[in-house]
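Remarks on the structure that follows.
Here the complex is missing a single protein chain, while all its other protein chains stay put.
Presenting subunit A:
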Amino acid sequence: MPNTIHVAEYLDLDVDSERWHCHSCGHDVGDARDNYKKGLLIYERDPSEVHPPLIDGEFTFAPNPEWIRILEFYCPGCGRQVETEYLPPGHPITHDTEIDLDSLKRKLASGQLRINEHGKLEVAK
């Protein structure tokens, strides 16, 4: 059984090869020591395309597009929307998940942690 952890809804981590993979289609998303978002496709949306204005005026139920944008991150293999982030225009994309691979490998090797049949980490009994 591959040494793979299901780390996010649409993201697997192959511990041996140190690669991110799409959980839906298996597409190789990139180096697991780097930001997984670098291996995804990015699309910027006006928030009103998801949150439509319901009334006229300045405050409409829709976020103001000059203040905030929606960034959508797609798997290049299957198009799954792996992640979204609401950011002001030009704001750096967040490196939200930076797993310490060396620690993880050490704990797996020592038996402190194990990967169960569902790809989930658990503390060894």
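A few remarks follow.
Going forward, a residue touches a chain if its C-beta (ideal position, glycine included) is under 8 Å from a C-beta of that chain, and two chains touch if they have at least 3 such contacts; residues count from 1.
Operating definition for what follows: contacts and distances are computed from a predicted model.
The UniProt record for the undisplayed chain lists the protein name "Hydantoinase B/oxoprolinase", from the options "PqqA binding protein", "Hydantoinase B/oxoprolinase", "Transport permease protein" or "Phenylalanine--tRNA ligase beta subunit". Mapped onto subunit A, contacts with the missing chain fall at residues 5-10, 13, 37-44, 49-52, 54-64, 66-68, 70, 72-74, 76, 78-92, 94-100, 103-104, 107, 113, 116, 118, 120-123.
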